[in-house]
Structure formats: C-alpha cells, structure tokens
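Accompanying notes for the structure given below.
Excluded from the complex is one protein chain; the other protein chains are retained at their positions.
Which chain is which? They are A, B and C, in the order written, and residues in each are numbered from 1.
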Amino acid sequence: MNLQQLIKQLANDSTESLSWFLPEIVLCAVIMLLLLVRLFDGKQRLDLWFVAIAGSVVSFLFSQPWLVCGGGVERTEIFTGLLVIDGFTIAVRSIILLFLVLFLVFTKISGIPDSDDSPDIYTLVFGATLGMCLMVSSNHLLMIFLAIEMASVPSYALAGMLKGRKRGSEAALKYAIYGAGAAGVMLYGISLLAGLTSSAHLPTIALQLAENLGTMSGSEQLVLVLSGLLISVGLAFKLSAVPFHFWAPDVFHGSCAEVNAFLSIASKAAALGLLVRIGIGVGYVPGLEQEVAQDVEAGPAVVAGLLPVAEEAIEPIEDSVEQEVTVNEALQPVRDFIGKLIALLAMITCTFGNLAAYSQTNIKRLLAYSTIAHAGYMMMAIAPLMSSLGSDYGVAEGALSGLLLYIVVYVFMNLGAFAVVAFLRNYIASEEIADYSGMIRSRPYIVICLVLALFSLVGLPPLAGFLGKFAVFASIADAFRATDATYLLVLLLVGGVNTALSLYYYLRVAKIMVMEEPAEGVDIEQYPKAGLEAVYLVAITLPTALLIFFWNPVHAYVVDAVKALIS
Amino acid sequence: MGILAAVNRVYWHEFFFMLFAGISVVFAVCVLLTQNIVRMAFYLVLSLGSTAGLFFLAGAEFVGAMQLMIYVGGTLVLLIFGVMLTAQQRYVKMNTHPTDWVLATIVGGSLLVLLIGAAAGVDSWKDASASKKALAELDVDDARTATPLGLALTGVRVDKLDSDDPALANGQSGYLLPFIIVSVHLLVVLIGAAYMARTKRSATAPVGRAERARLNIMQMEHETDDVVYSASKQSSSSLLDSDQSQAEESTDEAQE
Amino acid sequence: MFGLEITPVIAAITVSHYLIVGAILFVIGAVCMATKRNALGILMGIELVLNGANINFIAFGSPYLRDDNLGLDGQLISLFVIVLAAAEAAVALAIALNFYNNHNTIDIDRADELKG
Partner (left out) sequence: MSALISTIIFLPTIIALGLGFMPSKKDEDGVNDPANKNLLLGITLVTSIVVMLLTFVLWTSFDSESGAIQMAENLAWIPSFDISYLMGLDGISLPLVLLTSVVSVLAIGASWSINKHVKAYCVLFLLLMTGMLGVFMALDFFLFYIFWEVMLLPMYFLIGIWGGPRREYAAIKFFIYTLVGGVLMLIAILMLYFSSDVTELAQHIEGDVTAEVVQAELGNLHLHETTYVAIADNVNNAAAGEAVEPIHTFNLRALASIGQTTEQFSVTLQRWAFLLLFIGFIIKVPSIPVHTWLPDAHVEAPTPISMILAGVLLKMGGYGIIRICYPICPHGGYDLAYLVCFLGVASMLYGAFAALAQTDFKRLVAYSSVSHMGYVVLGMGVWSIYAPEYNGDYWAMGITGAMYQMIGHGISSAGMFFMVGIIYDRVHHRNLAEFGGLYGKMPRYTALAMGLFFAGLGLPGLCGFIGEVLVVLSVWNFSKLLAILSAAVVILTAAYILWCLQRVYLGPQYNGPHEEEIKPINSREFAIGGTLLGLAIIFGVFPNILISRMDDTISAQVSDLNTWTQKVKLANAEDAEEAGEAEEVADDEVHAEEADHSDSHDSEDAVEGEAEDAVEASNADRSEPAIEQLSALAP
C-alpha cells in the first residue's frame, strides 16, 4: 500500500467520522465564537449567554438521541479507531448535552456567572463538556487520558470561578492538585497496560490479553493488576469514589452551587461512561460472535470499518476468526477482576458517602456526600455488567440500561437539588441547613421541589430515583441468579441497606424546612416571590415526579441504546 | 566497521544511559529532599533535562527535543515564574512534617519495590537480545522518526504495517483527531488560566439576580471585594503576560 | 536483584532498565506530592510523575529495545502528554497564584477553610 492509498483511506475515514462528531464540532465552534465575539465592541449589547444556549441546543440536536430508537446504531469506530460510536455513546452524550442546556438556563436564572465573567466561564464549561463527550466515546488509551484532562482542567478553573474568595480559590487549588496527581498516577497505569499489550487501542488490547492471558507469567499478571489498580485511581477520582473522594466535599463546599451541579452531574455521567468504555473495551471484544456465526466473508467488511489498514488486515483476521470463539471466554478473568474491583469500590463508596453525610450542617457538603453515595450506587451497575458480559447478554444489557436510566434520573433530581440551593442562597445568603428552617412558610413551591428531589435521591417510590435504583438492583439480582456469585448478593444487600441508611440525612433537611419554625434573622420576605426560579424548578422536578408513568418508553429507549453495544 | 568500533558503540550507549539515568534520578531525589523551593525548581530542570537524553538514547529524538523545548523550556519556566512570584522569604523554605516523611517513605518505598519488581520481572522486557540485535543493525536512516511521527499526527500510520502480530498491525490509529482537539483544549485552558490570574473586571456593575447572588456569596464568607482585589492586582498582571506567552508557545510547538 | 543480571555491571540496556528509571521518578514524584507543603512543590512532583510515565512510553515504543513494541504510539502518546502537562501546569499555576493572592500564602497546609 502506498502513501496515496493511505491518504485516500484517511480522507474517507475522516469524512465518515465527522458526521458522528457533529456535536463536538459545534462545541468547538461555540468556544471559538465566544472568543471571537468579544473582539468586537458589541459585547455590551449582546449577552453571550444567548450564544452559549443556542450552541448547546444545536449541539444537543446534533447528538441525535433519537437515532438509537429501535437499536438502529451499530457499533462504529471512527477516526481510525480512536473513538467509538454506538447507542451508549449517543445516549450518554445526549444526556450530557441536555444537561448542558438545562445548566445554562440555570446559570442565567441564578445570576452566576455575571455578564462580565460569562464569556470565560462558558468557554470553560464548553471545553469541559467537549472533554466529557470524548470520555464517553474513547476507544484508545491516549483518548482516555486526553479526554479526562480536557474534562478536568477546565473544571479546576471552574471550581475557582468566583474570584477573590478564600474558599473558592482553596477549592480550586485542592481540586487542581489532587486531580493532576490522580491523572498522573492513571497515566502511569496506562503506560504499563500499553507496554504489556503493545497497543493503545482498546479492542486490540483485549485481543492481546485474550491471546496471552493463559501464558502470562506471574510478573506479567502483577503488572496487569498494578496497571488496573493505577488506572482505577484516576477513574475513582473522577467518580469521587472512596478512597479518592476526599476532594469532593471541600470542592463542593468551596465552589458555588452552579459549579457543584456541573461537577456532580455531567462529570459523573461522563466518568461512568468512561468506566463502561474501559470495562467493555478491555474485557470484551464486540461483534466476534456474530462474525463467527456468519460467513467468514463478512469478517473483512466489518473489520474494514473498524480499522484503518484494512487490506492487510483481511488475511490475519481470517486466522483470528478461528480462535475467536474463545476470545470472550478467555477474557473472563479480566472481567471478573474489573467487576469485583468496582463492586468493592462501589460498596465502600456508597456506605461511606451515606455515613459521612449524617453529620453535615452545610447543604452543599451534604449534597457532596450524597453525590459520592450516588456514584457508589451507579458503579454497582458495572458489577453485574462485567460478571455476565461474556455469558449472558440479557443480564449485561439489563445492567447497562439500568445504569443509563439511573443517569437520566440523576440529572434531574440532582440538578433540582442544587438549583434550589443556589436560589435559596440568592434569597437568604446562606447555605447552612439550619437557616433553611421553616422555609415552607415563605417559599412553599421551592421547598416542595427540594423535598421531592431529596426523596427521589433516597429512592422512594413513586419518585424517579426509585426507578433508577430498582433498575440497578434488579440487574444485580438478575446477575446473581445467572452466575451465583456471592459478591453480587452482598452488593445487593449493601445497596439495600444503604438506601435505608441514606434516608435519615435527606429526611433531616426536609424536616427542618417543613416542620421547624422559621430561623431567626433570616429575612426572606424582601425578595420577590415565585418567578423564573419557580418555573424552572417545577420544570426540573416534574420529570422526577412523573417519570413513573412514562417509565416504559424511557426503559425501551435505554434498552435500545445498549443493544448494539454488547451483542 | 571493526569489532573494536562495535564494542565501543555498545559501551557508549550503556554509558550514556547510566549517565542520564543517574542524573535524572539523583536530581529527582534532590527535588524530593530539598526544602527550598527555588533549588527544587533548579533540580527539576536538570532531572527532566537528562530525561530528554534518555529519550534520545531510546531512539525518540523528536520527543526528546520536544521534552527539552516544551517541558524544560516552557512548563518548567512557567513553574519558575510561579516560584518567583510567590517566593517571599518565609515561603522559600517550608519544612515537611516528620510524620509525613515517615508515612511517605513507607508507602513510597513499598510502591517502589512493587513497581521495580514488576518492571524487572517480565521476561520479554529484560530480554537483551532484541536490543543487541537492533543496535547491531542500526543504520542512520532508521533513526529518522520525525517523518512517521508527522504523518501519524496527520492521521497516516506507516510503521508496523508489516508486523508479525496481526492484531498489533490492526490496532494502529492515526492521531489527527487528538492533534486537532488538543489545540481547542489549549485554547480553553489558556482562557481559563487567564481568567484565574487576572483581577475581576468591574467595567459594568452586575445587575439584578447576578448582583444579589454575588453579594450574598461575599456576605456568606464575610469578605468584601475591595480588600482582595487590591491585593491581587499587582502580581496577577505580570502573571498574565508570562502565562499567555508560555501557553501560546506550547500551542505553537505542539502544532509544529 | 529482581532477576536482573547485574554482573557484568554494564549489561545491555533493556526495557527493564528504562522502566526502573521511570518507576523511581514516578515514586519520587508521588512522595513529593504527599510531603511538600508548597503548592508549587506539589506541582513539581506531578511533573515527575508524568515524566516517569513518559519514560515508560518511550521505552515500550522503542524499536531498539524490544521486538513487539508499542511502536510510534509510545512516542505519540508521550508527545501529547508533554503538551497536556504544559496545559495542566498553566492552569494549576494560575490557580495557585489565585490562592496566593487570596490567602497570602502558598502553604497547602494552610488551606483549611473547608472542613467538616
């Protein structure tokens, strides 16, 4: 193959890839636009928020969430295998972009950032979102690291968004230092993994592992486990999983509620997406069963889409087809390792988050620990996914769709909670739970929205949080039935116990706001009553309260989204 | 070439490896042990600089050059700027708590033993025959990695097309996307850094909700704008310049 | 020691030798992050960690050291790591200076407003 052919192939690949990459391109364009518009003097007249919101809506539309309906999206590797597009990518990316739209509306209503800062802040937000979109589609070790950096580095600056504040700058510094350290550790793990398998492309790594796993020496296994642990440090940091959660309460406390919402929702969703990507990426080689079942001729066609150097690939792939029957079976130890590691982390994270939340007096710290706990619940879904990926696709599909449902629900309930915190801060200049007491007298609608969001976070039926939890727990129970692995039963019990544990601290907030007398010295009456805030909150809370009636379509959607991923 | 020359060459390779590795490790240890932030920065420059030598030895001369230019010439200079801006007398030396030392030594030591054990335990990694063979056949033409690197950055991979392992030949990706997307990242980061470093503009007073929100946050922490702003004005203006120029530099270099 | 042939002292250089240098830099960087009180010192520790990883990438990718190597991927990844480290350092530094301006200290142990 000469250079010309290679370049032609590249051109084809890139053109095809671009059509899947439109949302990211729009995000890039908005970043440029936010920069360029400032060059002209029209800044005083044009509020850049409108540019941002328009960009986010366009980007959301380009993410085409409806494509996955009916399981219509096949797994496609784009940009020469760096990224992968499938139903899961599209769904999570859409959720993140939808959240971006809601978030921008939220910041407009809450007034932070003000019009001076907004161009910079929105640039950072869009930059971080771009990184998150890449996180959920990464298929390559470099892209994983790059995407994490792209999502994290702007977030560090966002945490210190309100300048001139001691707490804000402290939060930003802590976040930046811990985050950079975790990223460095993760990179070291990535280097070991890449060196051991001589590749950075996840499916290739999986193939290499499947080939060599049986003959690995003790030291090689040690390297593999070490690299897995080191990579999990970086991921655990992004997920705020115990024991790498310590930044979360401080950062949440120090930065404003708007940034908290961004960090706790978009960042978590993306980190979970990446976790799934890595788990499936190195633990499973998709599509091999199909190839085996079909005629061998189908092989090259699939591979040609997958890989850049197709013509050379045809010959070897046919060889590998013969071994492929066992590839996914051979990877079972890898999956078990990932599944058990994540199950363990999830249990500790969940329990710790819930216990630590008990003693909090600041609502943002409380919600930070609640975020940690919820990261634990969501990570629980990965365990059944990994345990049954190679054996029982129905179970794996259920687990992944459960996770997706949880993320969807989580967007609304957590955004609702943080929005209330921000709005109340604007009223009473306080984020102490004690100052919220008796708030129902003066702002009943806001309080009812927060109470619904909190009980949804508990997972109380019929609120939406229950549906997420139910889906995740159900998949664990299903996987337990299918595999009889004891750790899944333990996971289920821990999840259940935690649900009950978490009740008390959410309930305490509700109790203080609803049942106690209004706090001394908190004068809320001077501010206008319901307005945009109430409208926004109701719009965010309604999905939480009503999802149970529309559960079936949403469930059908998430099931469609994960279909092409693992079959 | 005679036998003597060949032996000489092998000797030099190992000699330089030991030299660069030694400098790198020794000065890294110095970075760790010194309590003086200015010296720390200096040792770091030496340590990372000699790492570039290791890159050259391993045949990655382009990366080695970039290491010198971006890392030593850019990032570390940036750090040194930071050191100079904050190096008031009392912050130059800050002693680590002894308990931290003990803990860190124990944890770090066991991690080191584990990592070295792992690194030195894998057979295919300590197989000297490959390196001997490669060095024996080394030709000046083979050493040009800049061209394939440049091609890879535009998305075309020309190495390993004839690899024995089919899977490895497949898993090669062009790096056009990260090459482009990283520039967007650098732009965002540049704006972020500039935002963090500069004082708050107050060309227009915030109105309505925004004002209320800002005032409330200030009130919550019992701070006022003025005190903080006046303190930050002086240093941040100078930082802004250095910051931008460095970041721009790295952007340019990355796209070379 | 660790199965390495040390007699003759100057044996042929292999991937393992590079990895050991990388591991040492990584661990020193990690210890640096844990022990330094100066925020900039911590940042320097992070640079060491990233360099340790980079040495690994270069070693794994070097055709002089190993047959079934990582190839150009190793060099490319380390290139990107250098660029990303620069970006990260820029932001971290700006944040550190911001912290310095607000607190009039660069001692990370003095960052104790946020507790509980």
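Annotations for the structure displayed:
Rule of thumb we're sticking to: a contact is a pair of C-beta atoms (placed from the backbone, for glycine too) under 8 Å apart; a residue touches a chain by one contact, two chains touch by 3 or more.
Computed from a predicted model, the values in this text were never measured in an experiment.
Among the displayed chains, contact with the absent chain in the complete complex occurs for A.
When you scan A:7, A:58 or A:474 for touch with the missing chain, the hit is A:474. Listed by residue number, the positions of chain A touching the unshown chain are 394, 441, 455, 458, 460-462, 466, 470, 473-474, 477-478, 480-481, 492-493, 496-497, 499-500, 503-504, 507, 511, 514-515, 548, 551-552, 555-556, 559.
Here is the rule we use: only the chains that are shown with their structure count from here on.
Averaged C-alpha coordinates put the centre of chain A at 27 Å from the centre of chain C.
If each chain is reduced to the centroid of its CA atoms, chain B and chain C end up 7 Å from each other. Looking at chain C, residues 15, 19, 22, 26, 29-30, 43, 45, 54, 59, 68, 71, 73-74, 76, 80, 84, 87-88, 91, 94-96, 98, 101-102 sit in touch with two or more other chains. Looking at chain B, residues 115, 117, 119, 121-122, 125, 157, 165, 168, 172-173, 175, 178, 182, 185, 189, 192-196, 228, 232 sit in touch with two or more other chains. Contact residues of chain C toward chain A in the complex are 15, 19, 22, 26, 29-30, 33, 39, 42-43, 45-46, 49-50, 52-54, 56-57, 59-60, 68-71, 73-74, 76-77, 80-81, 84, 87-88, 91-92, 94-96, 98-99, 101-103, 108, 111, 113-116.
Interface residues of chain B, counted against chain C in their complex, comprise 10-11, 13-15, 17-18, 21, 24-25, 28-29, 31-32, 37, 40-41, 44, 47-48, 51, 54-55, 57-60, 62-63, 66-67, 70-71, 74-76, 78-79, 81-83, 85-86, 91, 94-96, 100-101, 103-105, 107-109, 111-112, 115-117, 119-122, 124-128, 130-132, 134-135, 138, 142, 145, 148-149, 152-153, 157, 159-160, 163-165, 168, 172-173, 175, 178, 182, 185-186, 189-190, 192-197, 228, 231-232, 235-236, 239, 243, 246-247, 250, 253-254.
Contacts from chain B toward chain A in the complex involve residues 114-115, 117-119, 121-123, 125, 154-158, 161, 165-178, 181-182, 184-185, 187-189, 191-196, 199-204, 206, 208-221, 223, 225, 228-229, 232.
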